[in-house]
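Shown below is the structure under consideration.
A single protein chain has been omitted; all remaining protein chains appear in their positions.
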Amino acid sequence: MTGRTWSLWNREFDSPVILASGTAGFGFELMDMGYLDGVAAVISKATTLRPRKGNPPPRIVETRFGLLNSVGLANPGVEEVVTRILPEASALPVPLIVNVAGETEQEFASVVEMLEKSPVPFGYEINVSCPNVSEGGVAFGASPSTVERVSRLVGQTSSRPFSVKLTPNEGSITESALAAQEGGAGAVTVCNTFLGMTVDWRTGMIPLERKVGGYSSPALLPLTVARVHITCQAVDIPVLASGGVSRPEDVLELLAAGASMVQVGTWLMRRPGSGAELRDGVLELLEDVSP
Amino acid sequence: MTGRTWSLWNREFDSPVILASGTAGFGFELMDMGYLDGVAAVISKATTLRPRKGNPPPRIVETRFGLLNSVGLANPGVEEVVTRILPEASALPVPLIVNVAGETEQEFASVVEMLEKSPVPFGYEINVSCPNVSEGGVAFGASPSTVERVSRLVGQTSSRPFSVKLTPNEGSITESALAAQEGGAGAVTVCNTFLGMTVDWRTGMIPLERKVGGYSSPALLPLTVARVHITCQAVDIPVLASGGVSRPEDVLELLAAGASMVQVGTWLMRRPGSGAELRDGVLELLEDVSP
Amino acid sequence: MTRDRETLVLEREELSPGIFSLTLSAGEDFLREAGPGRFVQVEVSPGPFPLVRRPFTVNRTDAGSFRIVFEVKGRGTDELSHLTEGARLRVLGPLGSGYRLLPGRWLLIGGGMGAAGFPCLADRIDCGLVLLGASSASRLLEVGGFSSMCATEDGSRGARGLVTDLLDRVRWDDFSNVALCGPVAMMKAVAGRLPDAILEVTQVSAEARMGCGWGACEGCSIPASGGGYLKCCSDGPVVPATSIDWDLWEGV
Partner (left out) sequence: MTRDRETLVLEREELSPGIFSLTLSAGEDFLREAGPGRFVQVEVSPGPFPLVRRPFTVNRTDAGSFRIVFEVKGRGTDELSHLTEGARLRVLGPLGSGYRLLPGRWLLIGGGMGAAGFPCLADRIDCGLVLLGASSASRLLEVGGFSSMCATEDGSRGARGLVTDLLDRVRWDDFSNVALCGPVAMMKAVAGRLPDAILEVTQVSAEARMGCGWGACEGCSIPASGGGYLKCCSDGPVVPATSIDWDLWEGV
């Protein structure tokens, strides 16, 4: 193994792999299975001001070459997160970034304000791009002025760095990234899932209650590579890549496109040992190139 | 075979399959090979005011699960199209829709004005969404006011119906669709390719000269299904689906999502006989359901 | 311990048309924890598609191996059915919480593949009676060695009809525990006809479309009686019948 490191927010990591929000819980299950090796940081499931039940089932529908999800930010609410979950999370062997969602601009700041009471979070990921909610989702994150105001509000409330997670579905990702930077974000995450849908042509039935869900697939990697590249051209803050990673080569490609760190989501659901699998693969490939 | 038909612009077709712009030329090669059976209409390669050489090679780069293209609207210019190509195209056994691109709002209308001199086109597809050009491409098509003005200009110039081909890469597809409808479009095409990129992590080399290209893949079908569905909710004009079709089931799914007709592009390059293959498959599946 | 392991296909059997069993190699640590009602997440293909794993109940454990039994439903189960002896298969497990092995006499009610977990269970409890339903005789899963009654829709074995039709013949006082597993529609029908006191002691092995299978993605929700949702994969798959909101639950 080389002594290679990757860094984010003044911290060095011996892996570029971050676990994406919504696919790793708060990291406890992976810790219990011994699968946090190779993981630089865990990003939690979205946390909102009030508890959210989430969307009715089915929430996961697999298509021929990808996955539709419509979880709808199911979470116990920030109070429960601060009082019950984060204290336990101090046992995690890796930093925890808390993913934050809200229905109004102010709500993002309110959630962060509560989270500030806990010593545990390493930083935040501000999710202005959830495809599976009516308020605070795609259209919200597509407005640069909204993104800038949310970033500013969060920045004023937070002592910690934060990344703004952008949507590829509406607006302009570079304009939103610039707005986040302008508002004081310490990074942007590029990006959330793409709107997707499936319908059974025989019956006309659309399995997801909200019809449209978030689509993820290894086949979307080139879409993420492009968006990471153009975002890196536009902003100076770190870009965290998210979307389509399933192999060490994919991690390296996103890093080559300019990402500072790389998230893995859907593939983690398939391979809970992704942290070590990807980190080891990355180091091996790098060693092959410059031994 | 059933007597099932699909219709567009007051014309009935015994197939829902249209050949997508840029993947069928003007239809001559397919005619020569005998592969226009099952094809409802051919959409031509983009036509611009002046001849365009197109982008330097490579223009086609295959990734693990899809194709990047950066053709850049290579075409001989509208004059050549009107004087040399369209007269020959009157021999095509199927209607020809001419895809039109431009660098300014006025240019779209100028191209259409020239095309009006030919009796051949069945209609036009106004391409405000090419990912592979600097002017008149993605950012252009992302602005509803631009889309509306272009539609109005084209409508004033044209005696024929036209579809506006939208971009999934920026802005809001429903707002653009509404703007096209407001401007007098007779349909919208949902949608053009997604921005994509690949980079060789070993060398840092990005194969496409313009770095980012248009990405297409059968794995993107759910993205098209979603965009067709939400567009159909928003507008009253026909929606022509484009993106991800490789099987008869895909055609039926897009029709179930609300599309009036369905285009096939990348898969046509793989299977020049797609017209009959998809049409026959669709009819067979429909027969299975309601014999 | 729950781990992602590469197993070896030791045996493959086609039990009846479209129903297969795979016997997979397993170590002591797996087998010790693979109690009744727990499940595994199987990587059905070496390539990336199908993208997520498929859940299967542990049907039986033996020295050095365990077995899953499944019906071909779609892509994933089709791929699995083509594996041959000696093939390698990635299996994550054991997962979920299984049956609480309470004392007292048990009644097992299974529909179709729902009975796949019963052999494992029946051996570890005081199993009084097994009720089984399926579309036809060939789709009934055996739970050998125990008193049983069955119903088939085509009448090819046991009573002609549904497993619910067998409920009238049950002397409820004989049982202090019930295990219920099958298609959601069948479980709803059964639950609707169980005496209240019996519903209280019924453990349901639930089904949901799964993402991860290990509690992280919130994908496998089942409407809970108290409002909100249970996670099938970690609150369950085996949950008290009373914890489910039977009206809202529509199945997979």
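We just call them A, B and C in the order they show up, numbering each chain from 1.
As a working rule, a contact is a pair of C-beta atoms (placed from the backbone, for glycine too) under 8 Å apart; a residue touches a chain by one contact, two chains touch by 3 or more.
This is a predicted model, so every value here is computed, not measured.
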- prompt: If you put the missing chain back into the full complex, which of the shown chains would it touch?
  reply: B
- request: Go through chain B and note every residue touching the omitted chain.
  value: 22-25, 29-30, 32-35, 45, 53-54, 56-62, 64-67, 69, 71, 74, 217-218, 246, 266, 268-273
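The rule is short, and it goes like this: only the chains that are shown with their structure count from here on.
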- line: The chain whose C-alpha centroid lies farthest from that of chain C is chain B
- request: Average the C-alpha coordinates of each chain, average all protein C-alpha coordinates together, and give the chain whose average is closest to the overall one.
  value: A
Message: For chain A versus chain C, what separation do you get between their C-alpha means, in angstrom?
response: 34
Query: Which whole number of Å gives the spacing of the CA centres of chain B and chain C?
result: 48
